[in-house]
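Note that this complex is displayed minus one protein chain, with the remaining chains in position.
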Amino acid sequence: MKKLFEIFLRAAVVLAGTALVTFTLLWYAPGDPAATIAVARFDSTVSAEIVDKIRIEAGLDAGFWPAFRHWIGPILVGDLGNSSVSGTPIWPEMRTVIALTMPLAMLGMTIGLVISIPLAILAACNQGTWIDRGAIALASLGAAIPGFWLALLLILVFAVKLSWLPAMGTGTARHLILPGLTLGLGVAASLTRILRSALLEARNAPFLPAFIRRGVGVHERALAHITPHAAIPVLTVVGLELAFLLEGAVMVEVVFARPGIGNFLIQAIQARDFPKVQAVVLLTAVLFVVVNLLIDISYHLIDPRVGTQDA
Amino acid sequence: MRELRPIFIIVVLLVGITVFGPFLAPNDPTAIDIPNRLSAPSEVYPLGSDAMGRCILSRLLYGARWSLGLAFLVSTIGLIVGSLMGLLAAMGGRKIDWCIMRVTDIFLAFPDLVAAVVIVGVLGGGTNSLILALSVTSWTRYARVARGIGLGLSSRGYVIQARLVGLSAFSIARWHYMPTLTSSLVVVWTGMLARAILGISALGFLGFGVQPPTPEWGTMLLDARIHILSTPLQMIWPGMAVLLCVLTINITGDVLRDALAKKEIRP
Partner (left out) sequence: MLNVNNLTVQLGGREIISSISLSVAPGKTLAVLGESGAGKSTLVGAILGLLRASSGQISWAGKPIERGKAALVMQEPRSAFNPRLPLRRSVLEPLYAGKLPDDPARLERLCKGLEIDPNMLDRLPYQVSIGQAQRAGVLRALIASPPLILFDEPLSALDAVTQKHTAKLISTLQQEEGFAALIVTHDMGYAAAHADSIAVLRSGHIEEMATAENFFRSPQSQYGQDLLNAAVSLGAIERAVI
(Lines give C-alpha, C1' and ligand atoms only; values in the text may rest on other atoms or scores of the structure.)
Protein backbone atom coordinates (compact mmCIF):
# COMPACT_ATOMS: atom_id res chain seq x y z
CA MET A 1 0.00 0.00 0.00
CA LYS A 2 2.81 2.32 0.97
CA LYS A 3 4.55 1.65 -2.31
CA LEU A 4 1.37 2.19 -4.30
CA PHE A 5 1.03 5.56 -2.56
CA GLU A 6 4.62 6.39 -3.46
CA ILE A 7 3.92 5.48 -7.11
CA PHE A 8 0.95 7.86 -7.23
CA LEU A 9 2.79 10.62 -5.39
CA ARG A 10 5.61 10.37 -7.89
CA ALA A 11 3.26 10.56 -10.86
CA ALA A 12 1.53 13.61 -9.36
CA VAL A 13 4.84 15.42 -8.81
CA VAL A 14 5.98 14.62 -12.33
CA LEU A 15 2.67 15.79 -13.82
CA ALA A 16 2.89 19.09 -11.95
CA GLY A 17 6.50 19.42 -13.12
CA THR A 18 5.66 18.83 -16.77
CA ALA A 19 2.90 21.46 -16.60
CA LEU A 20 5.35 23.94 -15.06
CA VAL A 21 8.05 23.20 -17.66
CA THR A 22 5.55 23.54 -20.52
CA PHE A 23 4.30 26.87 -19.24
CA THR A 24 7.79 28.19 -18.42
CA LEU A 25 9.07 27.61 -21.94
CA LEU A 26 6.27 29.58 -23.54
CA TRP A 27 6.33 32.26 -20.84
CA TYR A 28 9.97 32.96 -21.59
CA ALA A 29 9.50 32.84 -25.35
CA PRO A 30 11.03 35.91 -26.95
CA GLY A 31 8.70 38.84 -27.41
CA ASP A 32 5.63 40.05 -25.55
CA PRO A 33 3.20 37.11 -25.32
CA ALA A 34 0.20 39.46 -25.45
CA ALA A 35 1.54 41.11 -28.59
CA THR A 36 2.22 37.69 -30.09
CA ILE A 37 -1.38 36.69 -29.50
CA ALA A 38 -2.63 40.02 -30.88
CA VAL A 39 -0.54 39.72 -34.04
CA ALA A 40 -1.56 36.11 -34.50
CA ARG A 41 -5.23 36.91 -34.07
CA PHE A 42 -5.42 40.13 -36.10
CA ASP A 43 -2.36 41.42 -37.90
CA SER A 44 0.72 43.47 -37.17
CA THR A 45 -1.17 46.78 -37.06
CA VAL A 46 -2.95 46.19 -33.75
CA SER A 47 -3.06 49.11 -31.36
CA ALA A 48 -1.45 49.12 -27.92
CA GLU A 49 -4.87 49.19 -26.25
CA ILE A 50 -5.86 45.90 -27.85
CA VAL A 51 -2.57 44.34 -26.77
CA ASP A 52 -3.20 45.53 -23.20
CA LYS A 53 -6.72 44.16 -23.31
CA ILE A 54 -5.41 40.77 -24.41
CA ARG A 55 -2.77 40.91 -21.70
CA ILE A 56 -5.42 41.26 -18.99
CA GLU A 57 -7.77 38.82 -20.65
CA ALA A 58 -5.07 36.10 -20.77
CA GLY A 59 -3.95 36.82 -17.20
CA LEU A 60 -0.50 37.87 -18.41
CA ASP A 61 -0.40 41.17 -16.51
CA ALA A 62 0.26 39.91 -12.98
CA GLY A 63 3.49 37.98 -13.36
CA PHE A 64 4.52 34.35 -13.68
CA TRP A 65 2.54 32.58 -10.95
CA PRO A 66 -0.83 34.28 -11.50
CA ALA A 67 -0.45 33.66 -15.22
CA PHE A 68 0.40 30.03 -14.53
CA ARG A 69 -2.69 29.67 -12.34
CA HIS A 70 -4.77 31.38 -15.00
CA TRP A 71 -3.47 28.86 -17.53
CA ILE A 72 -3.57 25.65 -15.49
CA GLY A 73 -6.95 26.31 -13.79
CA PRO A 74 -9.20 25.54 -16.77
CA ILE A 75 -6.91 22.69 -17.88
CA LEU A 76 -7.42 20.94 -14.54
CA VAL A 77 -11.16 20.85 -15.19
CA GLY A 78 -10.64 19.60 -18.75
CA ASP A 79 -10.72 22.83 -20.74
CA LEU A 80 -7.63 23.23 -22.94
CA GLY A 81 -8.61 26.78 -23.89
CA ASN A 82 -8.91 28.48 -27.25
CA SER A 83 -6.55 28.87 -30.15
CA SER A 84 -4.92 32.29 -30.08
CA VAL A 85 -5.19 32.51 -33.86
CA SER A 86 -8.73 31.44 -34.64
CA GLY A 87 -10.19 31.81 -31.14
CA THR A 88 -11.93 28.44 -31.46
CA PRO A 89 -11.73 25.82 -28.71
CA ILE A 90 -8.64 23.61 -29.02
CA TRP A 91 -9.91 20.30 -27.69
CA PRO A 92 -12.50 19.41 -30.39
CA GLU A 93 -9.92 20.06 -33.10
CA MET A 94 -7.31 18.05 -31.22
CA ARG A 95 -9.67 15.15 -30.69
CA THR A 96 -10.16 14.95 -34.45
CA VAL A 97 -6.44 14.87 -35.25
CA ILE A 98 -5.71 12.37 -32.46
CA ALA A 99 -8.33 10.07 -34.00
CA LEU A 100 -6.40 10.37 -37.29
CA THR A 101 -3.06 9.51 -35.65
CA MET A 102 -4.34 6.55 -33.61
CA PRO A 103 -4.68 4.04 -36.50
CA LEU A 104 -1.19 5.01 -37.69
CA ALA A 105 0.36 4.49 -34.26
CA MET A 106 -1.46 1.20 -33.76
CA LEU A 107 -0.45 -0.11 -37.17
CA GLY A 108 3.15 0.93 -36.47
CA MET A 109 3.18 -0.85 -33.12
CA THR A 110 1.60 -3.97 -34.63
CA ILE A 111 4.10 -4.14 -37.48
CA GLY A 112 6.88 -3.56 -34.98
CA LEU A 113 5.73 -6.43 -32.77
CA VAL A 114 5.06 -8.79 -35.67
CA ILE A 115 8.61 -8.31 -36.95
CA SER A 116 10.51 -8.07 -33.70
CA ILE A 117 9.02 -10.91 -31.64
CA PRO A 118 9.86 -13.77 -34.04
CA LEU A 119 13.19 -12.17 -34.90
CA ALA A 120 14.15 -11.78 -31.24
CA ILE A 121 13.13 -15.35 -30.34
CA LEU A 122 15.02 -16.68 -33.35
CA ALA A 123 18.10 -14.68 -32.39
CA ALA A 124 17.97 -15.59 -28.71
CA CYS A 125 17.49 -19.31 -29.37
CA ASN A 126 20.48 -19.30 -31.74
CA GLN A 127 22.72 -17.03 -29.72
CA GLY A 128 26.10 -16.44 -31.33
CA THR A 129 25.22 -18.04 -34.68
CA TRP A 130 24.87 -16.22 -37.99
CA ILE A 131 21.09 -16.03 -37.43
CA ASP A 132 21.69 -14.06 -34.24
CA ARG A 133 24.29 -11.85 -35.85
CA GLY A 134 22.06 -11.25 -38.84
CA ALA A 135 19.17 -10.20 -36.60
CA ILE A 136 21.41 -7.84 -34.65
CA ALA A 137 22.77 -6.37 -37.87
CA LEU A 138 19.26 -5.76 -39.18
CA ALA A 139 18.24 -4.14 -35.91
CA SER A 140 21.36 -1.94 -35.90
CA LEU A 141 20.66 -0.86 -39.45
CA GLY A 142 17.05 -0.08 -38.57
CA ALA A 143 18.09 1.97 -35.56
CA ALA A 144 20.53 4.02 -37.63
CA ILE A 145 18.20 4.96 -40.51
CA PRO A 146 16.67 8.41 -40.10
CA GLY A 147 12.92 7.79 -40.03
CA PHE A 148 12.08 10.53 -42.52
CA TRP A 149 14.69 9.22 -44.95
CA LEU A 150 13.26 5.71 -44.69
CA ALA A 151 9.88 7.24 -45.50
CA LEU A 152 11.33 8.96 -48.57
CA LEU A 153 12.97 5.70 -49.70
CA LEU A 154 9.68 3.81 -49.30
CA ILE A 155 7.91 6.51 -51.32
CA LEU A 156 10.62 6.30 -53.97
CA VAL A 157 10.33 2.52 -54.29
CA PHE A 158 6.64 1.76 -53.73
CA ALA A 159 5.00 4.96 -54.96
CA VAL A 160 7.35 6.41 -57.57
CA LYS A 161 9.04 3.38 -59.15
CA LEU A 162 6.47 0.63 -58.64
CA SER A 163 3.34 2.83 -58.36
CA TRP A 164 1.80 0.27 -55.97
CA LEU A 165 0.80 2.64 -53.21
CA PRO A 166 -0.12 6.31 -52.85
CA ALA A 167 2.71 8.55 -51.66
CA MET A 168 0.69 11.17 -49.86
CA GLY A 169 -2.59 12.03 -48.28
CA THR A 170 -5.16 9.99 -46.43
CA GLY A 171 -8.51 8.43 -46.98
CA THR A 172 -8.18 4.75 -47.79
CA ALA A 173 -6.43 1.93 -45.96
CA ARG A 174 -3.86 1.91 -48.77
CA HIS A 175 -2.78 5.40 -47.70
CA LEU A 176 -1.92 3.99 -44.30
CA ILE A 177 0.47 1.25 -45.47
CA LEU A 178 3.65 3.23 -46.18
CA PRO A 179 3.39 5.49 -43.09
CA GLY A 180 2.61 2.45 -40.94
CA LEU A 181 5.55 0.56 -42.38
CA THR A 182 7.90 3.48 -41.71
CA LEU A 183 6.85 3.61 -38.07
CA GLY A 184 6.75 -0.16 -37.72
CA LEU A 185 10.27 -0.74 -39.02
CA GLY A 186 11.59 1.80 -36.53
CA VAL A 187 9.71 0.15 -33.66
CA ALA A 188 10.91 -3.28 -34.79
CA ALA A 189 14.55 -2.17 -34.80
CA SER A 190 14.57 -1.06 -31.19
CA LEU A 191 12.25 -3.82 -29.93
CA THR A 192 14.29 -6.64 -31.46
CA ARG A 193 17.39 -5.65 -29.51
CA ILE A 194 15.57 -5.14 -26.22
CA LEU A 195 13.53 -8.34 -26.53
CA ARG A 196 16.58 -10.37 -27.47
CA SER A 197 18.50 -9.22 -24.38
CA ALA A 198 15.43 -9.78 -22.20
CA LEU A 199 15.05 -13.33 -23.53
CA LEU A 200 18.73 -14.09 -23.02
CA GLU A 201 18.56 -12.75 -19.49
CA ALA A 202 15.48 -14.82 -18.75
CA ARG A 203 17.16 -17.88 -20.22
CA ASN A 204 20.02 -17.44 -17.79
CA ALA A 205 17.63 -17.17 -14.84
CA PRO A 206 18.63 -19.56 -12.05
CA PHE A 207 15.70 -21.96 -12.31
CA LEU A 208 16.52 -23.07 -15.83
CA PRO A 209 19.44 -25.44 -15.24
CA ALA A 210 17.09 -27.68 -13.25
CA PHE A 211 14.86 -28.03 -16.29
CA ILE A 212 17.81 -28.72 -18.50
CA ARG A 213 18.89 -31.52 -16.19
CA ARG A 214 15.38 -32.92 -16.25
CA GLY A 215 15.63 -33.02 -20.00
CA VAL A 216 12.87 -30.61 -20.95
CA GLY A 217 13.28 -29.90 -24.66
CA VAL A 218 14.79 -26.66 -25.86
CA HIS A 219 11.64 -25.41 -27.54
CA GLU A 220 9.33 -26.31 -24.69
CA ARG A 221 11.64 -24.36 -22.44
CA ALA A 222 11.62 -21.43 -24.77
CA LEU A 223 7.87 -21.27 -24.84
CA ALA A 224 6.85 -22.20 -21.32
CA HIS A 225 9.50 -20.61 -19.18
CA ILE A 226 11.19 -17.80 -20.99
CA THR A 227 8.03 -16.08 -22.12
CA PRO A 228 6.55 -15.11 -18.70
CA HIS A 229 9.92 -13.75 -17.57
CA ALA A 230 10.04 -11.52 -20.60
CA ALA A 231 6.64 -10.01 -19.74
CA ILE A 232 7.98 -7.27 -17.49
CA PRO A 233 10.50 -5.90 -19.99
CA VAL A 234 7.89 -6.06 -22.76
CA LEU A 235 5.54 -3.97 -20.66
CA THR A 236 8.28 -1.43 -20.15
CA VAL A 237 9.16 -1.48 -23.82
CA VAL A 238 5.63 -0.56 -24.86
CA GLY A 239 6.04 2.45 -22.57
CA LEU A 240 9.42 3.24 -24.12
CA GLU A 241 8.13 2.95 -27.68
CA LEU A 242 5.42 5.45 -26.87
CA ALA A 243 7.91 8.31 -27.16
CA PHE A 244 9.19 6.84 -30.40
CA LEU A 245 5.64 6.55 -31.78
CA LEU A 246 4.91 10.17 -30.93
CA GLU A 247 8.15 11.39 -32.49
CA GLY A 248 7.55 9.09 -35.44
CA ALA A 249 4.04 10.46 -35.89
CA VAL A 250 5.48 13.96 -36.26
CA MET A 251 8.00 12.83 -38.89
CA VAL A 252 5.75 10.48 -40.80
CA GLU A 253 2.78 12.82 -40.91
CA VAL A 254 4.96 15.59 -42.30
CA VAL A 255 6.55 13.38 -44.96
CA PHE A 256 3.30 11.76 -46.06
CA ALA A 257 1.29 14.98 -45.66
CA ARG A 258 -1.18 13.27 -43.34
CA PRO A 259 -3.32 15.32 -41.00
CA GLY A 260 -2.76 14.18 -37.41
CA ILE A 261 -1.39 15.27 -34.08
CA GLY A 262 2.15 15.62 -35.46
CA ASN A 263 1.20 17.93 -38.28
CA PHE A 264 -1.13 19.77 -35.90
CA LEU A 265 1.85 20.52 -33.64
CA ILE A 266 4.13 21.65 -36.47
CA GLN A 267 1.44 23.93 -37.89
CA ALA A 268 0.69 25.37 -34.45
CA ILE A 269 4.40 26.18 -33.96
CA GLN A 270 4.66 27.78 -37.38
CA ALA A 271 1.58 29.90 -36.65
CA ARG A 272 2.99 30.74 -33.19
CA ASP A 273 -0.33 29.55 -31.77
CA PHE A 274 1.07 29.03 -28.27
CA PRO A 275 -2.07 27.73 -26.55
CA LYS A 276 -2.22 24.94 -29.13
CA VAL A 277 1.48 24.17 -28.72
CA GLN A 278 1.08 24.08 -24.95
CA ALA A 279 -1.93 21.80 -25.26
CA VAL A 280 -0.12 19.28 -27.47
CA VAL A 281 3.06 19.29 -25.39
CA LEU A 282 1.20 18.96 -22.12
CA LEU A 283 -1.03 16.20 -23.45
CA THR A 284 2.00 14.29 -24.72
CA ALA A 285 3.67 14.52 -21.33
CA VAL A 286 0.49 13.53 -19.51
CA LEU A 287 0.04 10.53 -21.78
CA PHE A 288 3.63 9.52 -21.09
CA VAL A 289 3.26 9.87 -17.33
CA VAL A 290 -0.03 8.00 -17.27
CA VAL A 291 1.35 5.09 -19.32
CA ASN A 292 4.33 4.89 -17.01
CA LEU A 293 2.04 5.04 -14.00
CA LEU A 294 0.11 2.07 -15.38
CA ILE A 295 3.38 0.24 -15.96
CA ASP A 296 4.52 0.93 -12.41
CA ILE A 297 1.23 -0.31 -11.03
CA SER A 298 1.37 -3.51 -13.09
CA TYR A 299 4.96 -4.10 -11.98
CA HIS A 300 3.71 -3.72 -8.45
CA LEU A 301 0.91 -6.21 -9.04
CA ILE A 302 3.13 -8.74 -10.82
CA ASP A 303 5.76 -8.55 -8.10
CA PRO A 304 5.24 -6.25 -5.10
CA ARG A 305 8.95 -6.45 -4.28
CA VAL A 306 9.88 -4.70 -7.48
CA GLY A 307 9.46 -1.21 -6.50
CA THR A 308 10.16 2.27 -5.77
CA GLN A 309 13.77 2.41 -4.61
CA ASP A 310 15.32 1.75 -7.98
CA ALA A 311 13.99 4.33 -10.36
CA MET B 1 42.10 -3.98 -27.58
CA ARG B 2 42.97 -5.36 -31.00
CA GLU B 3 39.33 -5.69 -32.02
CA LEU B 4 38.99 -1.95 -31.50
CA ARG B 5 41.48 -1.09 -34.23
CA PRO B 6 39.12 -0.94 -37.25
CA ILE B 7 36.63 1.01 -35.16
CA PHE B 8 39.39 3.39 -34.17
CA ILE B 9 40.24 3.99 -37.81
CA ILE B 10 36.61 4.76 -38.66
CA VAL B 11 36.31 7.16 -35.74
CA VAL B 12 39.46 8.97 -36.83
CA LEU B 13 37.96 9.13 -40.32
CA LEU B 14 34.72 10.68 -38.99
CA VAL B 15 36.55 13.23 -36.88
CA GLY B 16 38.84 13.89 -39.84
CA ILE B 17 35.89 14.62 -42.11
CA THR B 18 34.37 16.92 -39.49
CA VAL B 19 37.58 18.89 -39.09
CA PHE B 20 39.13 18.70 -42.55
CA GLY B 21 36.00 18.12 -44.67
CA PRO B 22 35.88 21.69 -45.99
CA PHE B 23 39.46 21.37 -47.27
CA LEU B 24 38.51 18.30 -49.30
CA ALA B 25 35.47 19.93 -50.87
CA PRO B 26 35.91 20.53 -54.60
CA ASN B 27 33.57 23.55 -54.73
CA ASP B 28 32.11 26.34 -52.66
CA PRO B 29 29.09 24.76 -50.95
CA THR B 30 26.97 27.91 -51.28
CA ALA B 31 27.97 28.84 -54.85
CA ILE B 32 24.81 28.97 -56.96
CA ASP B 33 24.99 27.70 -60.54
CA ILE B 34 21.46 27.88 -61.98
CA PRO B 35 22.32 26.72 -65.54
CA ASN B 36 23.66 23.45 -64.09
CA ARG B 37 20.92 22.86 -61.53
CA LEU B 38 19.92 19.28 -60.67
CA SER B 39 22.76 17.98 -62.80
CA ALA B 40 23.89 14.35 -62.81
CA PRO B 41 27.28 13.45 -61.30
CA SER B 42 30.04 14.96 -63.41
CA GLU B 43 33.68 15.93 -63.14
CA VAL B 44 32.81 19.34 -61.73
CA TYR B 45 30.10 18.03 -59.39
CA PRO B 46 31.14 14.48 -58.38
CA LEU B 47 27.75 13.76 -56.78
CA GLY B 48 25.72 16.11 -58.94
CA SER B 49 24.18 19.46 -58.02
CA ASP B 50 21.05 20.49 -56.16
CA ALA B 51 18.09 22.64 -57.20
CA MET B 52 20.22 25.79 -57.03
CA GLY B 53 23.15 24.19 -58.80
CA ARG B 54 25.22 23.85 -55.63
CA CYS B 55 27.74 21.01 -55.43
CA ILE B 56 26.24 18.19 -53.37
CA LEU B 57 29.57 16.63 -52.39
CA SER B 58 30.87 19.96 -51.14
CA ARG B 59 27.68 20.53 -49.20
CA LEU B 60 27.96 17.07 -47.65
CA LEU B 61 31.57 17.71 -46.59
CA TYR B 62 30.79 21.14 -45.15
CA GLY B 63 27.60 19.76 -43.62
CA ALA B 64 29.58 17.26 -41.55
CA ARG B 65 30.82 20.13 -39.46
CA TRP B 66 27.25 20.95 -38.48
CA SER B 67 25.78 17.49 -38.32
CA LEU B 68 28.69 15.83 -36.52
CA GLY B 69 30.23 18.81 -34.76
CA LEU B 70 26.96 19.99 -33.25
CA ALA B 71 26.07 16.44 -32.20
CA PHE B 72 29.47 16.14 -30.54
CA LEU B 73 28.93 19.38 -28.63
CA VAL B 74 25.38 18.55 -27.58
CA SER B 75 26.13 15.04 -26.34
CA THR B 76 29.15 16.31 -24.41
CA ILE B 77 27.06 18.98 -22.68
CA GLY B 78 24.58 16.25 -21.74
CA LEU B 79 27.44 14.08 -20.49
CA ILE B 80 28.78 16.76 -18.17
CA VAL B 81 25.45 17.97 -16.80
CA GLY B 82 23.98 14.48 -16.58
CA SER B 83 26.85 12.78 -14.83
CA LEU B 84 27.10 15.59 -12.27
CA MET B 85 23.38 15.30 -11.54
CA GLY B 86 23.62 11.52 -11.35
CA LEU B 87 26.57 11.69 -8.95
CA LEU B 88 24.72 14.20 -6.81
CA ALA B 89 21.71 11.85 -6.69
CA ALA B 90 23.85 8.86 -5.78
CA MET B 91 25.93 10.62 -3.14
CA GLY B 92 23.55 13.23 -1.77
CA GLY B 93 21.24 10.97 0.21
CA ARG B 94 17.65 9.85 -0.27
CA LYS B 95 15.93 13.21 -0.43
CA ILE B 96 18.24 14.76 -3.00
CA ASP B 97 18.11 11.51 -4.95
CA TRP B 98 14.31 11.55 -5.00
CA CYS B 99 14.18 15.16 -6.18
CA ILE B 100 16.74 14.70 -8.94
CA MET B 101 15.05 11.55 -10.15
CA ARG B 102 11.69 13.35 -10.35
CA VAL B 103 13.33 16.11 -12.39
CA THR B 104 14.65 13.50 -14.82
CA ASP B 105 11.15 11.96 -14.94
CA ILE B 106 9.74 15.36 -15.86
CA PHE B 107 12.19 15.86 -18.70
CA LEU B 108 11.81 12.29 -19.89
CA ALA B 109 8.05 12.82 -20.22
CA PHE B 110 8.70 14.99 -23.29
CA PRO B 111 9.75 12.95 -26.34
CA ASP B 112 13.13 14.29 -27.49
CA LEU B 113 12.04 15.38 -30.93
CA VAL B 114 8.79 16.97 -29.76
CA ALA B 115 10.67 18.92 -27.09
CA ALA B 116 13.34 19.96 -29.59
CA VAL B 117 10.85 21.09 -32.24
CA VAL B 118 8.90 23.13 -29.71
CA ILE B 119 12.01 24.76 -28.20
CA VAL B 120 13.44 25.75 -31.57
CA GLY B 121 10.02 26.76 -32.82
CA VAL B 122 9.28 28.95 -29.82
CA LEU B 123 12.71 30.42 -29.12
CA GLY B 124 13.42 30.87 -32.80
CA GLY B 125 16.07 29.30 -35.00
CA GLY B 126 19.75 29.73 -34.36
CA THR B 127 22.54 27.61 -33.01
CA ASN B 128 21.95 28.45 -29.35
CA SER B 129 18.35 27.33 -29.24
CA LEU B 130 19.31 24.26 -31.30
CA ILE B 131 21.92 23.30 -28.70
CA LEU B 132 19.47 23.90 -25.86
CA ALA B 133 16.74 21.95 -27.66
CA LEU B 134 18.94 18.90 -28.12
CA SER B 135 20.62 18.83 -24.70
CA VAL B 136 17.56 19.56 -22.58
CA THR B 137 16.34 15.96 -22.63
CA SER B 138 19.61 14.10 -23.26
CA TRP B 139 21.25 14.80 -19.89
CA THR B 140 18.63 12.66 -18.13
CA ARG B 141 20.02 9.44 -19.64
CA TYR B 142 23.50 10.13 -18.35
CA ALA B 143 22.06 11.10 -14.98
CA ARG B 144 20.19 7.81 -14.66
CA VAL B 145 23.18 5.68 -15.60
CA ALA B 146 25.54 7.62 -13.33
CA ARG B 147 23.07 7.42 -10.47
CA GLY B 148 22.45 3.70 -10.91
CA ILE B 149 26.12 2.80 -10.87
CA GLY B 150 26.83 5.38 -8.17
CA LEU B 151 24.23 3.90 -5.81
CA GLY B 152 25.88 0.52 -6.24
CA LEU B 153 29.24 2.04 -5.35
CA SER B 154 27.90 3.81 -2.27
CA SER B 155 27.69 0.53 -0.37
CA ARG B 156 31.18 -0.62 -1.36
CA GLY B 157 33.68 -1.00 1.45
CA TYR B 158 36.18 1.47 0.05
CA VAL B 159 33.58 4.20 -0.33
CA ILE B 160 32.47 3.66 3.27
CA GLN B 161 36.11 3.79 4.38
CA ALA B 162 36.64 7.02 2.49
CA ARG B 163 33.59 8.57 4.15
CA LEU B 164 34.70 7.34 7.57
CA VAL B 165 38.04 9.06 7.40
CA GLY B 166 36.31 12.27 6.33
CA LEU B 167 37.49 12.48 2.74
CA SER B 168 35.73 15.37 0.98
CA ALA B 169 32.77 14.55 -1.27
CA PHE B 170 34.71 15.95 -4.23
CA SER B 171 37.66 13.64 -3.59
CA ILE B 172 35.40 10.63 -3.07
CA ALA B 173 33.70 11.36 -6.39
CA ARG B 174 37.05 11.94 -8.08
CA TRP B 175 38.80 8.81 -6.78
CA HIS B 176 36.09 6.28 -6.07
CA TYR B 177 33.16 7.07 -8.36
CA MET B 178 34.47 8.62 -11.56
CA PRO B 179 36.92 5.87 -12.59
CA THR B 180 34.15 3.25 -12.46
CA LEU B 181 31.55 5.52 -14.04
CA THR B 182 33.66 6.76 -16.92
CA SER B 183 33.56 3.61 -19.04
CA SER B 184 29.77 3.24 -18.82
CA LEU B 185 29.23 6.93 -19.45
CA VAL B 186 31.39 6.79 -22.55
CA VAL B 187 29.20 3.99 -23.88
CA VAL B 188 26.09 6.08 -23.18
CA TRP B 189 27.84 9.02 -24.81
CA THR B 190 28.30 7.12 -28.10
CA GLY B 191 24.59 6.23 -28.08
CA MET B 192 23.60 9.81 -27.41
CA LEU B 193 25.99 11.07 -30.09
CA ALA B 194 24.18 8.88 -32.61
CA ARG B 195 20.80 10.10 -31.36
CA ALA B 196 21.95 13.70 -31.61
CA ILE B 197 22.99 13.22 -35.24
CA LEU B 198 19.56 11.77 -36.00
CA GLY B 199 17.92 14.58 -34.03
CA ILE B 200 19.82 17.36 -35.82
CA SER B 201 18.97 15.92 -39.22
CA ALA B 202 15.32 15.43 -38.23
CA LEU B 203 15.09 19.05 -37.07
CA GLY B 204 16.74 20.16 -40.29
CA PHE B 205 14.29 18.13 -42.32
CA LEU B 206 11.34 19.67 -40.47
CA GLY B 207 12.75 23.13 -41.16
CA PHE B 208 13.68 23.81 -37.53
CA GLY B 209 17.38 23.07 -37.82
CA VAL B 210 20.45 24.88 -39.03
CA GLN B 211 19.26 27.79 -41.14
CA PRO B 212 19.91 27.84 -44.90
CA PRO B 213 22.07 28.43 -46.84
CA THR B 214 24.36 26.72 -44.29
CA PRO B 215 24.72 23.16 -45.54
CA GLU B 216 23.38 20.54 -43.13
CA TRP B 217 22.36 16.99 -44.01
CA GLY B 218 18.75 17.19 -42.77
CA THR B 219 18.15 20.51 -44.50
CA MET B 220 19.67 19.08 -47.69
CA LEU B 221 17.13 16.25 -47.50
CA LEU B 222 14.34 18.79 -47.09
CA ASP B 223 15.51 20.51 -50.26
CA ALA B 224 15.93 17.23 -52.11
CA ARG B 225 12.48 15.96 -51.18
CA ILE B 226 10.63 18.06 -53.76
CA HIS B 227 12.79 16.63 -56.53
CA ILE B 228 12.24 13.00 -55.61
CA LEU B 229 10.67 12.35 -59.00
CA SER B 230 13.33 13.96 -61.21
CA THR B 231 16.57 13.40 -59.28
CA PRO B 232 16.10 10.75 -56.61
CA LEU B 233 19.89 10.39 -56.22
CA GLN B 234 20.05 13.86 -54.69
CA MET B 235 18.07 12.53 -51.77
CA ILE B 236 20.16 9.37 -51.35
CA TRP B 237 23.51 11.00 -50.44
CA PRO B 238 22.65 13.01 -47.31
CA GLY B 239 20.58 10.11 -45.98
CA MET B 240 23.47 7.72 -46.56
CA ALA B 241 25.79 10.13 -44.74
CA VAL B 242 23.53 10.20 -41.68
CA LEU B 243 22.99 6.44 -41.79
CA LEU B 244 26.69 5.63 -42.05
CA CYS B 245 27.68 7.98 -39.25
CA VAL B 246 24.99 6.72 -36.90
CA LEU B 247 25.71 3.09 -37.73
CA THR B 248 29.45 3.54 -37.19
CA ILE B 249 28.97 5.28 -33.90
CA ASN B 250 26.48 2.69 -32.67
CA ILE B 251 28.77 -0.18 -33.61
CA THR B 252 31.66 1.62 -31.89
CA GLY B 253 29.51 1.87 -28.79
CA ASP B 254 28.63 -1.83 -28.89
CA VAL B 255 32.23 -2.92 -29.37
CA LEU B 256 33.35 -0.58 -26.61
CA ARG B 257 30.69 -1.94 -24.26
CA ASP B 258 31.67 -5.55 -24.95
CA ALA B 259 35.36 -4.75 -24.50
CA LEU B 260 34.68 -3.02 -21.20
CA ALA B 261 32.44 -5.86 -20.01
CA LYS B 262 35.28 -8.29 -20.68
CA LYS B 263 37.66 -6.07 -18.79
CA GLU B 264 35.30 -5.85 -15.82
CA ILE B 265 34.91 -9.62 -15.56
CA ARG B 266 38.66 -10.00 -15.23
CA PRO B 267 39.38 -9.27 -11.55
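Going by the order they are written in, the chains are A and B; count residues from 1 in each one.
The working rule: a residue touches a chain if its C-beta (ideal position, glycine included) is under 8 Å from a C-beta of that chain, and two chains touch if they have at least 3 such contacts.
Just so it is clear, the model here is predicted, and its values are computed rather than measured.
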item: Shown chains touched by the chain that is not drawn here; value: B
item: Omitted-chain contact residue, chosen from B:Arg147, B:His176 or B:Arg225; value: B:His176
item: Touching residues (missing chain, whole complex) on chain B; value: 156-158, 160-168, 171, 175-176, 179-180, 267
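Quick note on the criterion: only the chains that are shown with their structure count from here on.
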item: Approximate Å spacing (C-alpha centroids) for the pair chain A, chain B; value: 21
item: Complex interface listing, chain B residues touching chain A; value: 101-103, 105-115, 117-119, 121-124, 148, 151, 194, 198, 201-202, 205-206, 208, 218, 221, 225, 228-229, 232, 235, 238-239, 242-243, 246-247, 250-251, 254
item: Partner chain B, residues of chain A touching it in the complex; value: 10, 13-14, 17-18, 21, 25-26, 29-30, 140-141, 143-149, 152-153, 155-156, 160, 243-244, 246-247, 250-251, 254-255, 265-266, 269-270, 274, 277, 280-281, 284-285, 288-289, 310-311
